[in-house]
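With one protein chain withheld, the remaining protein chains of the complex are depicted in position.
By written order: A, B and C. Residues from 1 in each chain.
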Amino acid sequence: MTENRRVKTAIVGASGYSGEELLRLLLVHPGVELSVITSRQFAGQPLGQVFPRFAHYPQARGLNFVEPEPALIARGARMVFLALPHGVAAELAMPLLDAGCRIIDLSADFRLKSDAVYREFYGHPHPAPRLLERSVYGLPERYRASIQTADLVASPGCYPTSILLPVLPLVQARLVRPDAIVANSLSGVSGAGRKVELDYLFVECHESMRPYGVPKHRHLSEIEQEISNAAGQPVFIQFIPHLVPVNRGILTTLCLTPQPVLPDADARNRFNDQVAECYRDAYGHEPFVRLLSGKSLPDTKNVNGSNVIEIAWRLDARTGQLLIMSALDNLVKGAGGQAVQSFNLMNGLPETAGLL
Amino acid sequence: MTENRRVKTAIVGASGYSGEELLRLLLVHPGVELSVITSRQFAGQPLGQVFPRFAHYPQARGLNFVEPEPALIARGARMVFLALPHGVAAELAMPLLDAGCRIIDLSADFRLKSDAVYREFYGHPHPAPRLLERSVYGLPERYRASIQTADLVASPGCYPTSILLPVLPLVQARLVRPDAIVANSLSGVSGAGRKVELDYLFVECHESMRPYGVPKHRHLSEIEQEISNAAGQPVFIQFIPHLVPVNRGILTTLCLTPQPVLPDADARNRFNDQVAECYRDAYGHEPFVRLLSGKSLPDTKNVNGSNVIEIAWRLDARTGQLLIMSALDNLVKGAGGQAVQSFNLMNGLPETAGLL
Amino acid sequence: MTENRRVKTAIVGASGYSGEELLRLLLVHPGVELSVITSRQFAGQPLGQVFPRFAHYPQARGLNFVEPEPALIARGARMVFLALPHGVAAELAMPLLDAGCRIIDLSADFRLKSDAVYREFYGHPHPAPRLLERSVYGLPERYRASIQTADLVASPGCYPTSILLPVLPLVQARLVRPDAIVANSLSGVSGAGRKVELDYLFVECHESMRPYGVPKHRHLSEIEQEISNAAGQPVFIQFIPHLVPVNRGILTTLCLTPQPVLPDADARNRFNDQVAECYRDAYGHEPFVRLLSGKSLPDTKNVNGSNVIEIAWRLDARTGQLLIMSALDNLVKGAGGQAVQSFNLMNGLPETAGLL
Partner (left out) sequence: MTENRRVKTAIVGASGYSGEELLRLLLVHPGVELSVITSRQFAGQPLGQVFPRFAHYPQARGLNFVEPEPALIARGARMVFLALPHGVAAELAMPLLDAGCRIIDLSADFRLKSDAVYREFYGHPHPAPRLLERSVYGLPERYRASIQTADLVASPGCYPTSILLPVLPLVQARLVRPDAIVANSLSGVSGAGRKVELDYLFVECHESMRPYGVPKHRHLSEIEQEISNAAGQPVFIQFIPHLVPVNRGILTTLCLTPQPVLPDADARNRFNDQVAECYRDAYGHEPFVRLLSGKSLPDTKNVNGSNVIEIAWRLDARTGQLLIMSALDNLVKGAGGQAVQSFNLMNGLPETAGLL
């Protein structure tokens, strides 16, 4: 891949944790020329001064933050990552698309297909409802073909990725009931973004474990949209997020109900085989899905820094429930890494470019 | 309370985390004369040398670890806390009881009423099955009267306490189905005990979140025993424990199914009131149960170091499920503190003595 | 101690970390009736609602935050703890003293004797310079007698306490040169106070170790004042503070130069004995100073939650330097606990009341 084949790329909102992770990934991506990075707060300052940790990357030299002006961005880049707060991304998307850019949006702004659901969960009408049809939900393992040709990719949230990847194949194969899903998720503190709020101070988090956002976390809307699609019927999910004092990681545990009911050990053994086969079919060749076997269970320390999601399962013979556990890095497979995966697809690059 | 009214008390196995927590509590307990502390490993050494943190307590002066010999213990103490590994406690209990001691056992050895269930979960016959009838399950909020007169109290495990206190009143009031309980629990690393194993090294835990012990954790046996008793029918529980990088704390989230099904908003409102009333009746006057109201949710940092369990609940209108969340300190309400609560009851002391 | 002998006491600024620690200590102090707690932010709210962790203390019932009005405070309390930001305390002190209150101030406002030094380090003239003479530096191990009769005690900072207690006896005994002291200190994040700033977010601290405030941290002024007093000559100290991802604790390592130079092993042995004797004389009977012997070295986990400072020393035969290491809990011996020690002295209570 020669230098002049690199894709001129912008990161808009490069000073939050997701934006910073995109910087980490794109500064060494062999197919990327990082040509524009924006930040209202740091406009005018060199990248290496704002983030000393990137100062020694050759690509960081001469790179200054600029204001997030659509015209400026479109002049410098063909591909644009939006790492902005929810609501802000939608305002920038239209002018950027009009200017010919292709967009990967890491916010929730374009993940929902229904304006009504958006309004229900976000409390106001969608600012650019027509773009909802145009956007593609950026889960490569599921929407690979559509992503390749999309000009607006809505990269999934970290919780949704940790739930959808394990659940969708089982629901689609009718192995589990879609209407009785309980998802418990633990998130590292970077999942809250770089918010300067009391709740996220070191001392308030360090020896703390706490649920939050129950019973109706915003991410539920995209989780239910995708599971409903796979199930062919509208479903509601029980979802309980928790905040845990680690920097990175999502650990999700799911309770699913096999269907039909498993009457005996034979049926359970057959079901176990079916689950294994279902996952092998869905993910056996996926570079970023690790199906754990033997006694291994997911552990966020084994995925942190990488774009991999780990998945393991156990059928509980006593309760008849299927337990699924997954682990991913909320900033990589749950944000920047998955977005880069879409970037690779959109640009005809190997899907793993810059991610291994 | 004058000095000569203090109860001569022993801690057997005072060098693990539960034993150390008992030391912290009993060294300043106004009704306790800590007369015997045992540790095979540290026998002969002064307390203040093994645990510098206790060296400045007046009661620590002159206190040396001794070998865990029943005759020695019985000579020096009337009340005995056993903070020993599972299986070891059972061997000491009989000679100590024969010698006239009253025992509070923090291990799992005497929590089950059924020898068969013990064998199923612990893999070998119970070493002293006749004591299973004699022991009282040391959950003061439930078995207060029996604890007062018991001579063998089996203090509950940390996970069971975090699940049973929120669940039992609702099951007994028939407000929820006893056969559809999903319990997700997060535990701090001290819950594993002072085990020198790779899994519990700092670096292996620090940026790690992981499930473990699925699908059949040993604590399930006592959880199911107590819920079955309250329900009047045998039940199986879905229980998923997780290890989280904090020193202390259990955070449990429960999904319960209201019964009968709630058809509409009116029914949900009535149910909400019933839950609130049920908890108020059960715990409104309990000194160590904090029912959270308003927007508050449990947080382990608000209970660490104290004997309090926090409980909050939310009815999820979308799924019809009742979410219960609880938080406690695994070493206090989940171990040493709850044991001291039983101690107070057994000795006619105020139940909160040494715990506020 | 009967109920009506309890001293009516106020905490002004009870919502920061130092104020919260005072709450923890005073709610169970046998000589205190906590009658007034102030907080601009939480005025009107019950204590148990703002800090759920205190809700179950009997003394917390009925206690509401009020505005920090001097008249209101003076009406309700004879003793007043000021746990306010630097500069704010000075404004409240005069009206409270005029109203007959005795004050223990946890800020830096009254620690310096020299208005000029205050101006040099704090950048503005002292708002109440005449009070500087009236105040007593609240280091009980050094100024016990003066504290007993003071009506304005300036409780020392956490860094100064960790440095002064080990250094002062050696300087006073002329065992070390006062003009060649290097102090490296590590502080937990609560030392920064409950400041909602980017630098103290969990993610910014969790895997971070960093120096800060070099070369001229404000605490230097009180450290140098006290060491100069002990030395009988003005001295400058090399002091380098670091931020470390723990909630609590100060760990200080000091390099001192013995005087005169130690020519040989015999001289070193004699010097070692002199240091031991010096410390034994100074602190052998102090309830809150733990002189470590044998191979033990200070560890913040052994002092956290207690009012104890640990001190150990090693003479380095290769460099001829004396290394001193100390550990304390910045919120207890470094703030609230030491203030309570002064409170006890001021009120004729046992010095350890409420602290053991």
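Here is the rule we use: a residue touches a chain if its C-beta (ideal position, glycine included) is under 8 Å from a C-beta of that chain, and two chains touch if they have at least 3 such contacts.
Please read all numbers here as calculations on a predicted model, not as lab measurements.
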Looking at the whole complex, which of A:Val308, A:Leu322, A:Ala335 or A:Leu349 touches the chain that is not displayed? A:Val308
Touching the hidden chain, out of C:Val196, C:Cys255, C:Cys278 or C:Leu356, is C:Cys255
Which of C:Ala83, C:Ile237, C:Leu291 or C:Leu349 sits in contact with the chain that's absent? C:Ile237
Which residues does subunit C use to touch the chain missing from this display? 182, 184, 186, 188, 204, 206-212, 214-216, 236-238, 240, 242, 244-249, 251, 253, 255, 297-301, 304, 314-319, 321, 323, 325, 327
Using the touch rule from the top, list residues of subunit A that touch the missing partner. 28, 49, 51-53, 55-58, 207, 287-288, 290, 292, 294, 296, 299, 301-303, 305-306, 308, 310, 356
Across the whole complex, the chain not displayed is touched by subunit B residues 17, 189-190, 194-198, 200-207, 245-247
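Following the convention adopted for this analysis, only the chains that are shown with their structure count from here on.
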Looking at where subunit A touches subunit B, is over half of the residue numbers used by both copies, so same, or under half, so different? same
Which whole number of Å gives the spacing of the CA centres of subunit B and subunit C? 36
So how far apart, in whole Å, are subunit A and subunit C when each is placed at the average of its C-alpha atoms? 47
Just curious, how far off is subunit B from subunit A if you go by their C-alpha centres, in Å? 39
Residue ranges of subunit C touching at least 2 other chains are 207
